[in-house]
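With one protein chain held back, the other chains of the complex are shown just where they sit.
Presenting chain A:
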Amino acid sequence: MTRKQKRLSVIAGGLAFLGAATGLTFYALGQKASYFYMPADLTTASLQPGQRIRLGGLVEKGSVERGQGATVAFSVTDNQKDVKVSYTGILPDLFREGQGVITEGSFDAHGVFVADSVLAKHDENYMPKDVADRLKAEGVWEESKSE
């Protein structure tokens, strides 16, 4: 190979590499990004069973049931609709009834949302941002100004 051909092949190799990485990134974004929904959105959203999403809202008061072992069931609500969630594991320390929560997982065949992770935050300052924004937008949010 001549010097020029060598240089061209190096450049082509580099570009092919970058192209492959870009392609992989966009493929992964299409496949692996999970969308955020509140319960009321689910009527309009067309979800495949097993598709991973994030479901956020408030933990409905009085809905938390501790089942056998470490499985917990509760409802996530946005005061319009509510969704039953089942989770096996240890709930975060900040998980409370009436507080904001984000769960990640997918719906099973019976329409129960099976979460494999639960995020909860404490007060206004630590509320999951996605949930706080939506609750504010829908007027459900009570502005409890903390000094």
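Operating definition for what follows: a contact is a pair of C-beta atoms (placed from the backbone, for glycine too) under 8 Å apart; a residue touches a chain by one contact, two chains touch by 3 or more; residues count from 1.
The working rule: contacts and distances are computed from a predicted model.
Considering only "L-arabinose transporter permease protein", "Heme lyase CcmF/NrfE family subunit", "Chemotaxis protein CheR" or "Deoxyribose-phosphate aldolase", the record for the omitted chain gives "Heme lyase CcmF/NrfE family subunit", by its UniProt protein name.
Not every partner is drawn; the one left out touches chain A at residues 6, 10, 14, 17-18, 21, 24-25, 27-29, 31-36, 52, 54, 66, 68-70, 88-91, 93-94, 104, 122, 125, 128-130, 146.
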